[in-house]
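Heads up, one of the protein chains got dropped from this complex, but the rest are sitting where they should.
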Amino acid sequence: MTQTRWQRLSEWPLTATAVIFLVAYTWEVIGNLSGLSELVAEIVIGVTWAIFALDYLINLVLAPRRWQWFYTHILDLLIVVLPLLRPLRLLRLVTLLAVLQRTAGAAFRGRVVTYVAGAAALLVFVAAVAVLDSERSNADSTITNFGDALWWAFVTVTTVGYGDFAPVTAQGRLIAGGLMLGGVALLGVVTATLASWIVERVARQEEDEQAATRGEIRALGQQIGRLQDTLDSQPSASADRRP
Amino acid sequence: MTQTRWQRLSEWPLTATAVIFLVAYTWEVIGNLSGLSELVAEIVIGVTWAIFALDYLINLVLAPRRWQWFYTHILDLLIVVLPLLRPLRLLRLVTLLAVLQRTAGAAFRGRVVTYVAGAAALLVFVAAVAVLDSERSNADSTITNFGDALWWAFVTVTTVGYGDFAPVTAQGRLIAGGLMLGGVALLGVVTATLASWIVERVARQEEDEQAATRGEIRALGQQIGRLQDTLDSQPSASADRRP
Amino acid sequence: MTQTRWQRLSEWPLTATAVIFLVAYTWEVIGNLSGLSELVAEIVIGVTWAIFALDYLINLVLAPRRWQWFYTHILDLLIVVLPLLRPLRLLRLVTLLAVLQRTAGAAFRGRVVTYVAGAAALLVFVAAVAVLDSERSNADSTITNFGDALWWAFVTVTTVGYGDFAPVTAQGRLIAGGLMLGGVALLGVVTATLASWIVERVARQEEDEQAATRGEIRALGQQIGRLQDTLDSQPSASADRRP
Partner (left out) sequence: MTQTRWQRLSEWPLTATAVIFLVAYTWEVIGNLSGLSELVAEIVIGVTWAIFALDYLINLVLAPRRWQWFYTHILDLLIVVLPLLRPLRLLRLVTLLAVLQRTAGAAFRGRVVTYVAGAAALLVFVAAVAVLDSERSNADSTITNFGDALWWAFVTVTTVGYGDFAPVTAQGRLIAGGLMLGGVALLGVVTATLASWIVERVARQEEDEQAATRGEIRALGQQIGRLQDTLDSQPSASADRRP
């Protein structure tokens, strides 16, 4: 089996695994589980981790140029190995956004807006869950429930940054950094899409005005032509006047 | 009666209802009313609510495909049913902005600027009133008078976000979220309009330069033509030279 | 004398008056004057105020349609009458920026950048002075020296907004509002200018590539032409082959 074939086959199962991971992770963090529930959630998360690790190994084995693939996918290895980068496993969910995008019709700008709105909502939710997971156990932390975490994530992604809540742990700040970059990109895409739309509308309006001007010139030309015709249909009279 | 006809008929009465609702709501919140005044304000707000509810029901009855309309207008139902979403009834006032826009002349960019300035001012004012309404009764809240609320709304919409005031209730944070999205859109429109203007000005300058170059080439061509004419007007002399 | 002529004549004297006002105002606020120095500064500020008031009256008298001019220049009246809007008298200094702009050469984008950099620097400086003037006398205020005021103004205009310093008086917040709007516009102009530049560079690169392709096609055409010529110069041989 080739690597390309494996990636096509595994795309949807891995997305489903990411969804299961998201549900179990969110349940564990928000529910602040203990006892049996925590064990169940941990087992589900462990299983999804095993699936991601297996996918990484299969890809490594199937890659035509193994070392090159290894070097260009160092981040994939880190996501599998480091528990710190666990939230990044949810990057798989971008596949779902691709579906959302397909249903949004053919217009490019419409798809960009759908994609960005979906990605921003997902980013804010995942960042809130992940920050709560990192911060809750810290004594200095102010982010101690999911409501506050969601509020903090929204204040951060829009780059408002009140500072009433701010992460204090290294892991929480790493997540915050990713969220801020997402916010900068969000602002950029919103502005760029609006700019593209305004530039187009203004250009179209100018074209309309030019077309209108051309139309008027043509109408003027026809009026002159009709005047000429009127003059031509009185040949003798005008000939009489000119000696 | 068809739904379209109803919507055309009801457009201005509903906008007037929204204005009355805004005045009564602002009066109640800023005035921090009690006794008879509070009763009057509550009755006026109740009547405007009844009108919005009636409009929703009539639309539902008149809709050609009732279930489809119901599913695509879930937000309208929530705005009528949930007191939490009460400020969203003021979305009706966008109709007023459409009038403002019409008076701003034909240029597309001019209308965008007028519309955005009006929408931003309305958004800041309504958010300040709504946040004050949500926060004042909370013990932890810092936003306790209208001046502070307006200042907070302005600091938020520009994404500055000092954090000297920040909402602590769920409803206040929901309003803040809407205001932040408005701020991101505001920044986007300002930038996009400026970008469209600069792109156009630069393009026009380059066209002018190209036109100037073309003009110089044409002038050069005419000079050459005149040289040729001068040479041609001395036929015998040049003929003499050539054997 | 017509109003247009008066405005042309008074342009530079009024700009000079604004510069004198700026120097006296800055000296009074930063120096935190008392005694004779304060009296001198107040007299200078009073004289500049009288000049601005006189200019307003002369404009009102000379205006062809007096009431129309009055209604469309309400802000000018408020700037003269209300001490609160005193910093707005410095809007006159924009004339100086126009000179700066003229020296920046013909390129539109270059002039935009010069103008915006100058306006932003002036805005930050004036806002810092004005906020210090408004806030220093208030007991709750944190902005009590010029260094802090300048730092606050810079943090605000870039929309970073730490919140370590924030105005608490109504006048200080009004000034802050103007500064924030300036910051939003600043961000917009920076982005728009960069966007215009990138769009142009990308378009030029594509044109270069298209020109290169066209050049290659032409070269190919010439090669084919030379092949044809070579074939044509051997007429008998080819004629012999074809019966």
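To keep things simple, chains are lettered A, B and C as they appear, and every chain counts its residues starting from 1.
Keep in mind that, in the parts below, a residue touches a chain if its C-beta (ideal position, glycine included) is under 8 Å from a C-beta of that chain, and two chains touch if they have at least 3 such contacts.
Note that this is a predicted model, so its numbers are computed, not measured.
Judged over the whole assembly, touch between the missing chain and the shown ones holds for A, B, C.
Screening A:A16, A:V44, A:A117 or A:M180 against the full complex identifies A:M180 as the residue touching the chain left out.
Across the entire complex, the residue among C:L9, C:V47 or C:V202 in touch with the chain not shown is C:V202.
Considering the whole complex, the residue from A:T17, A:T48 or A:T159 that touches the absent chain is A:T159. Take subunit B: the residues that touch the chain left off the picture are 159-163, 191-192, 195.
Contact residues of subunit A toward the unshown chain are 107-109, 112, 156, 159-163, 166, 170, 173, 176-177, 180-181, 183-185, 187-189, 191-193, 195-196, 199-200. Subunit C meets the missing chain through residues 147, 151, 154-155, 158-164, 186-187, 190-195, 197-199, 201-202, 205.
The rule is simple: only the chains that are shown with their structure count from here on.
Interface residue usage between subunit A and subunit B, two copies of one sequence, is largely distinct: under half of the residue numbers at the contact are used by both copies. Nearest to the common centre of all protein CA atoms is the CA centroid of chain B. For the pair subunit A and subunit B, the distance between C-alpha centroids works out to 24 Å.
Centre-to-centre, using mean CA coordinates, subunit A is 34 Å away from subunit C.
Across the assembly, subunit C contributes 159-163, 191-192, 195 as residues in contact with two or more other chains.
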